[in-house]
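For this view, one protein chain was removed and the others were kept in their places.
Think of it as A and B in the order they're written, each chain with its own count starting at 1.
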Amino acid sequence: MTSTKYLIIGNSAAGVGCVEGIRQTDPQGEITLLAKETEHAYSRPLITYLLGGKVDEAGMAYRPADFYAQQRVKTLLGVEAAKVDPAAKTVTCADGQVIGYEKLLIANGGKPITPPNLPGSDAPGVFTFTTWQDARDIEAYIAANAVKEAVVIGGGLIGLKSVEALTARGLKVTVLELAPRILAVTLDQDASDLLAGALAKAGVTLMTNTTAQRIDLAGGKVSGVTLPDGSQVAAGLVVLAIGVLPDLSLVAGSAIATERGILADERLATNVADVYAAGDVAQALELISGERRSIPIWPNAYRQGFIAGVNMAGGEKIYEGGLAMNSVEICGLATISAGVTSPPEGQGYEVLTKLDPKTKNYRKLVLKDHHLVGYVLVGDVDRAGIITGLIKGRVEVKGLEEKLLAPDFGLISLPSVHRERVTAGLGVWS
Amino acid sequence: MKRIVAKEEYCMNCRLCEVHCLVSHSRSKDLIKAFRQERGEIVPRITVERLGAVSFAVQCRHCDEPACVEACMTGALSRDPVTGEVTHDPQRCVGCWMCVMVCPTGAIRRDKSGHVAAKCDLCLETGTPACVANCPNEALVIEEDND
Partner (left out) sequence: MSKRLVQAEFNVERDPERCIQCQVCVRQCSNQVHAYDEEAEQVTCDEASCVGCQRCATLCPTGAITIKKAPPDFAPDNNWTSDVIQNIYRQAETGGVLLSAMGNDTAKTSWWDNILLNASQVTNPSIDPLREPMELTTFLGAKPNAVELSFDDQGGPSLATKLAPQLVLSTPIMFSAMSYGAISYNAFESLARAAGQYGTFANSGEGGLHKDFWPHGPNMIVQVASGRFGVDIDYLKVAAAVEIKIGQGAKPGIGGHLPGEKVDERISQTRMIPVGSDAISPAPHHDIYSIEDLRQLIYSLKEATRYQKPISVKIAAVHNVAAIASGIVRAGADIVAIDGYKGGTGAAPTMIRNNVGIPIEFALAAVDDRLRQEGIRNQASVVACGGFRSSADVVKAIALGADAVYIGTAALVALGCHLCQKCYTGKCNWGIATQDPYLTRRLNPDIGARRLVNLLRGWSHEIKEMMGGMGINAIESLRGNREHLRGVGLSDRELSILGIKAAGE
């Protein structure tokens, strides 16, 4: 058995964040990082860009090639962690090796959801799309089979990014979305409509309120999908983009508490001593609700990893809470949304919207008790971060409602305390 | 850490900082060519805001814990641990606008030509930032804080 001071499972945003957090506090302590995937730390969201040809393999690197060497991190890539034993303070790997740790970060991410009752979903030509390897596999499959048409099941973020990549490769794409609109979780109806318009313009077929009943095969390979109404859509490739779930396999049966994800407190520590969790696998504080929720987005993963790292190394840093937010640009139309975007009726939310049909610029703000809790911007998304900052900083915006909707909204309208803090470079929290 | 500080009491809303920032980040580096041929593609990385008599310029504040760096999925944005400068590598940027989404001062803009983020780089190539060098009223100054 080998042992290490810090053990990090996962080699994405949270893992890298953790390394940087530890090193800020403890420049020397031994760090070991292991990950199932063999690649150097890469940017997972870029896999669709890679497939679409917008970045090359070299452009996938999230940190320079010598990053881990510079940070004095021992990496075990291609080594899958199988079991965490918090009592013994060891991690057992799939290849049998056992690694002892003083502090452990679990940041192994999520796993794609595959529909349990979809006939044909394990056939060649059906892919999930969350890893670099997936991108390579899809690319190879398209080339080998001269695929011209594809179906993407799921009109969420991964689905739409897949659409963009496949469209860029010249495929004719059909999107199936179970909900009445795309990006149903993050966007409201108006914003969805604007994006749907952009998709249509790019030649994408969008079918809502429906999903695949069955994946059709021909010659052992995908040939299309059949919908619940019996109609068929021809496709040589199917991408399953229904969503991701925290991958809890590592901690199953251990004393580490989980709900949807691994429960982490404001220091990103789990209920078990010296074990921390961050990123898509974690379920930590959500800013607006004050509850612990899983928010599988890149900025949260990095920040959680970083804060976990600081705390693992003996520092003191508190996680302020995550905020669900996303930036998507589909077919040239940029959209940024954060927080509560489609608030329930009658719970004291105030919604302000402004749509310019000519420019396709759309702004929607959701407030509660004179505080912003969410927004959607479509088209002119510049300076969205100011609004994000108001949500994160819980800045009262009473009297500013009209200004918030104006396209030239800026810092100058903000309460001076908040303005001075952010312009001093102290960030939203100080 | 070098920071550009805006003295709001002396900002007179001329917006020459925007003009010269744009030129400084143009291909031609020439006022007239930059505006005639490149405007619309490139954007100034500094924004003057005005409300009534008050105005001030905003550009990257080089935050101590930059939200943009945390949010950047490609690693194009990074913070130099020695100088504290937040730098952006357009070669690695794919224009996902996550930084635009989180920058609390709204200092990162979309450069439409290259489809990459554009932010203040302190004109590191040329020395003095163009906005500071060309502010007619010294409302923009470089301050060095030593922490």
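Convention: a residue touches a chain if its C-beta (ideal position, glycine included) is under 8 Å from a C-beta of that chain, and two chains touch if they have at least 3 such contacts.
Since this is a predicted model, take the numbers as computed values, not measurements.
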For the chain that does not appear here, which of the shown chains does it touch in the whole complex? B
In the full complex, chain B touches the hidden chain through residues 7, 9-16, 19-20, 31-32, 35-36, 39, 52-54, 134, 136-139
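Just so we're on the same page, only the chains that are shown with their structure count from here on.
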Centre distance in Å when chain A and chain B are each reduced to the mean of their C-alpha atoms: 28
Residue ranges of chain B touching chain A (in the complex, touch as defined): 3, 6, 47, 49-51, 54-56, 58, 61-68, 70-71, 73-75, 91-92, 94-106, 108-110
For the chain A and chain B complex, residues of the former touching the latter: 13, 17, 43-46, 49, 54-55, 59, 61-64, 298-299, 302-303, 306, 325-327, 329, 334, 336, 338, 381-386, 388-389, 392-393, 408, 410-413, 422-428
